[in-house]
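All protein chains but one are shown at their positions in the complex.
Note that the chains are named A and B in the order they appear, and that numbering of residues resets to 1 at the start of each chain.
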Amino acid sequence: VVTLGALAAQLGLEAPSGAGEVALRGLASLASATPGTLAFMTGGAYLDQLRETRASCVILQARWADASPVPVLVCDDPYLMYARASRLFPAAPAPAPGIHERACVDPSAILGRDVHIGAGAVVEAGARLGDGVVVGSSVSIGADAEVGARTRLYPGVVLYHGVRLGRDCIVHGNTVIGADGFGYARGPDGWEKIHQFGSVSIGDGVEIGASVTIDRGALEDTLIADGVIIDDQVHVGHNCSIGPRTALAGCPGVAGSTTIGADCTLAGMVGVSGHLEICDNAHFTGQARIGRSILEPGSYSSGTALDKTVRWRRNAVRFRQLDTLEQRVRALEAALHEQEPNPPEQADG
Amino acid sequence: VVTLGALAAQLGLEAPSGAGEVALRGLASLASATPGTLAFMTGGAYLDQLRETRASCVILQARWADASPVPVLVCDDPYLMYARASRLFPAAPAPAPGIHERACVDPSAILGRDVHIGAGAVVEAGARLGDGVVVGSSVSIGADAEVGARTRLYPGVVLYHGVRLGRDCIVHGNTVIGADGFGYARGPDGWEKIHQFGSVSIGDGVEIGASVTIDRGALEDTLIADGVIIDDQVHVGHNCSIGPRTALAGCPGVAGSTTIGADCTLAGMVGVSGHLEICDNAHFTGQARIGRSILEPGSYSSGTALDKTVRWRRNAVRFRQLDTLEQRVRALEAALHEQEPNPPEQADG
Partner (left out) sequence: VVTLGALAAQLGLEAPSGAGEVALRGLASLASATPGTLAFMTGGAYLDQLRETRASCVILQARWADASPVPVLVCDDPYLMYARASRLFPAAPAPAPGIHERACVDPSAILGRDVHIGAGAVVEAGARLGDGVVVGSSVSIGADAEVGARTRLYPGVVLYHGVRLGRDCIVHGNTVIGADGFGYARGPDGWEKIHQFGSVSIGDGVEIGASVTIDRGALEDTLIADGVIIDDQVHVGHNCSIGPRTALAGCPGVAGSTTIGADCTLAGMVGVSGHLEICDNAHFTGQARIGRSILEPGSYSSGTALDKTVRWRRNAVRFRQLDTLEQRVRALEAALHEQEPNPPEQADG
């Protein structure tokens, strides 16, 4: 429980009068808030909800303050303040430091202070864990891997040998970092494996979702820069480089040796071909198919809009005739142009 | 081994004469059936296979009964009866009740009768497991999580703290339920994490495939209703709600805060944007890109049909000129209309 006064102080916002006596036990949306919770308003669309809210306090912009039936915290960016407020309430349980008797830590591993290692976790030879690292149950940390201070690995995460993770990272359940990149040469009898000598190097403050796969490089490292956020089920191929603060929503796949710049966003299920360059500040809508390098910032899309299947089927057939259709239109234009004294463009005038 | 007589009784179907003496050891397709197996026929396309089958008995509709060279079980819906018959034969081994000596169960966890907990499984403080629950090896069950009676968790499943699973559910290997939703606010120095206070609440009789991810809600719970079936590699974002009996085939991704109604079907690799409403009885074909709310039941699609790459490339170029092409057609229509005494529509008559 936090008082509204303490919370306002933490956020650097002006506290309403009597805030020292208002106890907050958590956050809530405007509509579902009850007394004892802090709500937030991110835009005018929620004005009706604001007028009815039962929250003990609402974070909002100055222009909506008068409409609130309850005390307010005024700021420019309520969504950001909501994010910061969220850190003041307990969410995931924080395990106490200590090594579970059912964990297996190689004697040559080097552990910082206040490390937690859960039951069934395995830390192999030469691994290094910084201060305050939390290793969940059944996690596997390979030989010579490095995990920076305060980084948390949830149950079932697998770090292969030599993988390096920075400080203050979060890796969710069953994610695999450092598996072999998909590298083969075609020989006379089939595929011949190319051993993968690189590793994966991940910066500070990176959050990685559940069931993600990030493969190790063939010769050099796969790179994930500081502040990158990656949702569940994402795949990053070997030798990729992902720039600072780039965000990958659920399910994208990035093929090998592609470089993505800083501050990009990939929406759900985006597919990126290999050996491309994506510049900073490029944004891609859901299921976009990135088959070429992108050199200009902006928003990109591909695919077709959803339609009733019966209609879609007719249009999808026509897609296969598009080039022919264009030629038919060109023939019509030529025929019409021949008939007329003036070309159609001038005939408009 | 089951007798055909016992099986017919279980299914509520009329047994052929002598069925008490026919021993069945399993199910088979018409074409591969051998004596001692039960086959089924789901449509007239299999009539030739029926005539040649070596099964001991065939489940079929009355109209095909005369064509069968072997005894039959007649019913209206042979595929449904095949499903029910399948439960009378042993498939996956059923582990005996008991807690493996290599499992770690917190003393404050509450276990029902006849629970099985496999080697390396971890059950944290305050978790509650109903009667007959089966927990596979290396499963992690977080603090205060609840698992309903007879639910089975296959090896490597991770349930985060506070997740609730109903009765008679099945969760396949390495699925992760309750990881943090993908919630961040953009701050001056990058993404700032929004702590996720909701959980995941899953109804009764839900089956979830392998390597699935279902994220916990930001403020309220992510909801999966009774009787939902989810195939492998599916991702469900935070704050989604999936209605009763909706089916998600392999690999779809559903972004956060989307509500999907009852009795929907999402085929493989469907992508659903966030904050949408999908009504009951909406169906989506493979790789459909759901970017808007769907208010009318029916079947929906997007994408283009497959083509030879050389032809596809020409048509894909034309797709980028589609709007221009339409304008060219409009100009032609205008030009032709000008020349003619009557507009083209009337000229047809």
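In this section, a contact is a pair of C-beta atoms (placed from the backbone, for glycine too) under 8 Å apart; a residue touches a chain by one contact, two chains touch by 3 or more.
The structure presented is a predicted model; accordingly, all values stated were derived computationally and were not measured.
So one chain is hidden, and I want to know which residue out of A:42, A:281 or A:301 touches that hidden chain in the complete assembly.
A:301
Among A:22, A:117 or A:158, which one touches the chain that has been omitted from the display?
A:158
Where does chain A touch the missing chain, residue by residue?
Within chain A, the residues touching the omitted chain are 102, 104, 120, 122, 138, 140, 142-143, 156, 158, 160-161, 174, 176, 179-180, 182-187, 189-197, 211-213, 215, 219-220, 233, 235, 237, 251, 253, 255, 269, 271-273, 285, 287-292, 294, 298-305, 307, 311, 314-315, 317-319, 321-322, 325, 328-329, 331-332, 334-336, 338-339.
Provide the residue numbers of chain B that touch the chain removed from this figure.
With respect to the unshown chain, the touching residues of chain B are 26-29, 32, 77, 79-80, 82-84, 86-87, 89, 91-93, 100, 102, 118-120, 136-138, 154-156, 170, 172-174, 205, 207, 209-211, 226-227, 229, 231-233, 244-245, 247, 249-251, 267-269, 286-287, 303-310, 312-313, 316-317, 319-323, 325-326, 329, 332-333, 336, 339-340, 344, 347-348.
Keep this in mind: only the chains that are shown with their structure count from here on.
If I superpose chain A onto chain B using their CA atoms, what angle of rotation comes out, to the nearest 5 degrees?
Rotation angle between the two copies comes out at 120 degrees.
Taking the mean of the CA coordinates per chain, how far is chain A from chain B in Å?
25
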